[in-house]
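Below you will find the structure I want to go over with you.
With one protein chain held back, the other chains of the complex are shown just where they sit.
Here is chain A:
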Amino acid sequence: MNNAHIASAFDRDLERVQAMLMKMGGLVETAILDGAKSLEARDLELADSVRKGDRAIDALEEQVNAEATRVIALRAPTARDLRTVMTVIKISANLERCGDYAKNMAKRTTVLAETPPVGSASVSIRKMAREVQLMLKDALDAYVQRDAALAADVIQRDEDVDQLYNALFRELLTFMMEDPRNITPCMHLHFIAKNIERMGDHVTNMAEQVVYLVTGALPDESRQKQDVTAYVSEE
């Protein structure tokens, strides 16, 4: 199929909005990595830059939405053009939320820097963050390349993030039972871990949206939920 529209301005509009989305994705990837790095290294300056950087992500989301709305109003997109615009809007919303979680991680880092470290939790968190960032990178690559198989792979990998979270959840519980003075840092660490786990879910949504973009149908919900912490009680 010929890829260019007869109205070339339509192509330029779509390219512009997709370029903004990719820029947004890059900023979120950096925010996730830097947030986790600032936590592990107790780098308050880096944490501060992550917090401030979220503004740019939010502003881009607004621009993406405004541009996508304009495309719908002017071009009345159909078929894969329509799916592209819908996907852009949904991915930008999910990216924006990931940015918020990264910002929250940076905020908590400034509190955690005042307390003694708890075990190797911040190392595990950085591992989780790295995992999610790689998922995000692949989800965005899958979007650019219109690669449903890669997107399906990203969806599967969310299990690994869930398992890392489960392990960390239990670890933090143990620390808190050992010494009540650990409760404050452990609560913060837990929120951070939970937020990264949520980022994994948002990236999964993006990957599902890519499957929709490519195939015209959302993937079946075949993955087993791996986050079992809702059922954990004190043993």
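Note that in this section contacts are C-beta pairs under 8 Å (C-beta built on N, C-alpha and C of every residue); 3 or more make two chains touch, one makes a residue touch a chain; residues count from 1.
Basically, contacts and distances are computed from a predicted model.
The UniProt record for the undisplayed chain lists the protein name "Phosphate ABC transporter ATP-binding protein (PhoT family)", from the options "Phosphate ABC transporter ATP-binding protein (PhoT family)", "TldD/PmbA family protein", "Alpha-L-glutamate ligase-like protein" or "Acyl carrier protein". Checked against the full complex, the one of A:Ala41, A:Ala56 or A:Leu82 touching the unshown chain is A:Leu82.
One chain is missing from the display, and on chain A it is touched by residues 1-7, 10, 76-83, 216-217.
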